[in-house]
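Below: one structure, written as structure tokens.
All protein chains but one are shown in place.
Per-chain residue numbering starts at 1, and chain names A, B and C are given in the order in which the chains are listed.
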Amino acid sequence: MGAQRIIYMDHSATTFVKPEVVTAMIPYFTEHFGNPSSIYSIARESKNAIDAARVQTAKALGADPDEIYFTSGGSESDNWAIKGVAYANRKRGNHIITSAIEHHAVLHTCQFLEKEGFEVTYLPVDQYGLVDPAVLEKAITDKTILITIMYANNEIGTIEPIAELGAIARKHKIYFHTDAVQAIGSVPIDVKAQNIDLLSLSAHKFYGPKGTGALYIKKGVRIENLIHGGGQERRKRAGTENISGIVGLGKAIEMVTADIPGHSAKIRAMRDRLVKGVLAAIPNARLNGNPEKRLAGNFNVSFEFIEGESMLLWLDDEGICASTGSACTSGSLEPSHVLLATGLPVEISHGSLRLTLGDANTDKDVDVVLEVLPKVVAKLRDMSPLYQKSGKEGGCNV
Amino acid sequence: MGAQRIIYMDHSATTFVKPEVVTAMIPYFTEHFGNPSSIYSIARESKNAIDAARVQTAKALGADPDEIYFTSGGSESDNWAIKGVAYANRKRGNHIITSAIEHHAVLHTCQFLEKEGFEVTYLPVDQYGLVDPAVLEKAITDKTILITIMYANNEIGTIEPIAELGAIARKHKIYFHTDAVQAIGSVPIDVKAQNIDLLSLSAHKFYGPKGTGALYIKKGVRIENLIHGGGQERRKRAGTENISGIVGLGKAIEMVTADIPGHSAKIRAMRDRLVKGVLAAIPNARLNGNPEKRLAGNFNVSFEFIEGESMLLWLDDEGICASTGSACTSGSLEPSHVLLATGLPVEISHGSLRLTLGDANTDKDVDVVLEVLPKVVAKLRDMSPLYQKSGKEGGCNV
Amino acid sequence: MYSDKVMDHFKNPRNVGEIENADGIGEVGNPVCGDIMKIFLKIENNIVTDAKFKTFGCGAAIASSSMATELVRGKTLEEAWEVSNQAVAEALEGLPPIKMHCSVLAEEGIHKAINDYRVKKGLEPWVEKNPHSHEHDEMTCEH
Partner (left out) sequence: MYSDKVMDHFKNPRNVGEIENADGIGEVGNPVCGDIMKIFLKIENNIVTDAKFKTFGCGAAIASSSMATELVRGKTLEEAWEVSNQAVAEALEGLPPIKMHCSVLAEEGIHKAINDYRVKKGLEPWVEKNPHSHEHDEMTCEH
């Protein structure tokens, strides 16, 4: 491969950190390194930097700065929101509602809570991955203490009707959490207008550093700590603050939300050309997710008769970075629970490819993928025993 | 103050990041930014970097690389170790033993578990802050599932007899966790020889970045996840890895453990001169902690008749960064639970000052502090109504 | 953390010291809580002609003592009694919430000194209009 240009189309897995963000972070390593809890002047620089990032983050969400709590990322935020509300409100009830297509940070947390005596309803989704507000409302019982539905899905990019879902939660006086890890910068968010009580985000999904995230917690929400200890984050999240990371998050969210419509339009145009080109060039291909209500950069497609990992390896060989299923679980090629929840047959879900576009991409990248991908699919189909015949039924005796 | 030189004597609160560490981290922001779970080549760079840091960390502890799990810092590691072992071993028992002088990340976690039905014994310490192994052994019941005693105390620097405590835990087949956040780089650690089953560390205490830590978990230890979700860290700690942070931790721990005796000797020499000078120059001063078994950089002293925060403010005015009580709680001037546990009267504990030396210091710094500190103490004593008379007894009706 | 005004009164405290044969002395606080204020008043013709203090405590406690003694100087006893903790905090251009009790301490020190004077004179001590005691219970040693 050597000096080959890398075509990075996996922005939903993670993004590069913008140079402006790195520049903002650097002074907080060696220079303004003081512990923000300390009293002396150099520590005040750290504290001011965190305060500024809190304002930037709050502004991006329509929240108040003192409703923003910094964490180590999306997974911690999800764990905290769900376990924290569950533990603090146990006396009111033990029922949680979520959806079948959540990220594992939500699903596995819910499964843990099931072991702890909570009951969890996993709402189904339609063929496009949409949760039906009417179905949510029917699932509510007088024991329901939390509804957690993701803002936008990381695999198929489907954007959920958050304001409607939030309104239902509000009507029934149930806390509403949304995992907005994939939504930041792609869709305008207003936690007040959308009735959101808690919202998770993760900096490395919007050109900020890895290992930094935030949880928005509306004033008055009863929540137990996830990480107990020192009095940081107004006694809600212990641990010496990751100042440079927090500064990076603040700068990144400010940049990525400065012009959401303009930014999305540019990426959507590239994505749409890619979708059209791929579906035109490759037969037996199916677009996953909702054609309209989807993240601007997301393209998820299934190619029959072939398997995803082998596609990724060939694409990598051409310098194209993509993923199949969720990046977080692609170390193990389980069929995606998201695709299955939309009703896609298992064997077809194995042949899914996710290309997520972002600021690393140009029109030229789209050209290259349109040239390379059909060849890769053809090559793999040529060696697939399924290509001429249809899939065979039966158990999994390898 | 302006261009005044800063004399940083608060290394136990946090340290500056070494330039070599920053240099090692930088490429992982914009260049090798791939998600290590991904399959393509650029992500493999991230994965390799994490593997290398795991080896560096393991080497510093005498552990195997696959016993190292990266976290967001010392607080998370402590929470994970304690809650994780508690939840996973609940069937065997519900009793936890810790000490009265632990960091809040341990104490508040234990208090949370008490609400969850666990029983916690808080072992007393002697006047120097030492836990007595015999007292530990007596506290063990057949319900004890975890003993957690810190390696070295963050306020008074006392180093606990970890190997003996570990041996007792081993003898009774009880998991032994130690919060070694303050110990890394100051004392040689060998988890196998010292019978340690779990060990917490935090990079920003040894010239690494904030927001990164690790938990050593001995092979075979039964532990529940704290952060559920994706399959990172061999399915034990979810969340996209903070690659640059992890790389920084690896580099920092390698550097700080390269020559522990030599490095400590240099810092101890400065510290000893400081202690001697201060105690000689200022009457009614008392050294807190153990005179021998203490961290090389730690000096904790109480001055009667005055209060700590006002000392810090005056020292800050002279460019000297210090702390009173634990940095993490110094936003609120509660009397230090550690000093109280050593039997120091409350009113005297209010007048405590912690100076922790490290790589930011020179002999010149010691000279300056020796010149400034006696003046500050004298000035505050001059305006103290307690100075001529002894403390008055009574309740706290402000 | 602190306003410039607080830092000014902390670093250059006004009226530090004792008044020999003071007409009224008020000591409040407790070393266990980390702050004690001792206020000395000189009173002539119902006017506070001098006020001094000695304080063991944090930066806010010292600044509050300094400001409180400044504020009561030259006032009648009735006016001095009305100097509230809010007035002290405002004159200091604000105090962090967890430090507000220091201004309360200053108000109470003044009150105690005034009543010490009144009792010595054989007068009825004045009673607190807005006793801070409830607040104190919550805030006991919480600083």
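In the analysis below, a contact is a pair of C-beta atoms (placed from the backbone, for glycine too) under 8 Å apart; a residue touches a chain by one contact, two chains touch by 3 or more.
Note that the coordinates shown come from a computational prediction; the quantities given were computed from them, not determined experimentally.
Only one of the listed residues, A:Met9, A:Ile68, A:Ile306 or A:Val369, touches the absent chain: A:Ile306. Of the candidate positions A:Ala134, A:Ala163, A:Ala193 or A:Val346, contact with the hidden chain is made by A:Val346. Touch with the chain omitted from the figure is made, among B:Val17, B:Ile39, B:Met311 or B:Leu357, by B:Ile39.
Seen from chain A, the chain kept out of the figure touches residues 305-310, 313-314, 317, 331-335, 346-347, 350, 382-386, 391-392, 394-398.
Here, only the chains that are shown with their structure count from here on.
The mean-CA centres of chain B and chain C are about 39 angstrom from one another, to the nearest whole unit. The mean-CA centres of chain A and chain B are about 34 angstrom from one another, to the nearest whole unit. For chain B, the set of residues touching two or more other chains reads 309, 313, 331-332. With touch defined as above, chain C holds no residue shared between interfaces to two or more other chains.
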